[in-house]
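For this depiction, one protein chain was excluded, whereas all remaining protein chains were kept in their positions.
Then we have subunit A:
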Amino acid sequence: MNLLDLFKRRGSAPVARERLQVLLAYERRSRSQPDLVSILREEIMAVIARHVQIDQDYLQVSMERGETMSTLDIDIQIPNKSARPLAMSA
């Protein structure tokens, strides 16, 4: 930070306000209706688990909730040895 930045530095309150607005918009919605992104995550996982054994170590789920759009990333590494129907291994 140079000297000029020090003098021009704006307060952190506007950041707090924006973060709260985005968060509360989401939380208010999810109070009245179940969280769509969470439901999708559960159901997608269930479908995949029916066909392949999912190792929790090879699973990355991330969500990014935005003001107008949310994204859900599900990254599953399926080792080739387990990429066979569960019915056969049972």
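Everything that follows uses one rule, which is that a contact is a pair of C-beta atoms (placed from the backbone, for glycine too) under 8 Å apart; a residue touches a chain by one contact, two chains touch by 3 or more; residues count from 1.
Note that contacts and distances are computed from a predicted model.
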Chain left out of the displayed complex - its UniProt protein name, from "Septum site-determining protein MinD", "Cytochrome b", "Ring-1,2-phenylacetyl-CoA epoxidase subunit PaaC" or "Pyridoxal 5'-phosphate synthase subunit PdxS": "Septum site-determining protein MinD"
Those residues of subunit A which, in the complete complex, touch the missing chain: 7-14, 16-17, 19-21, 23-24, 27-28, 31
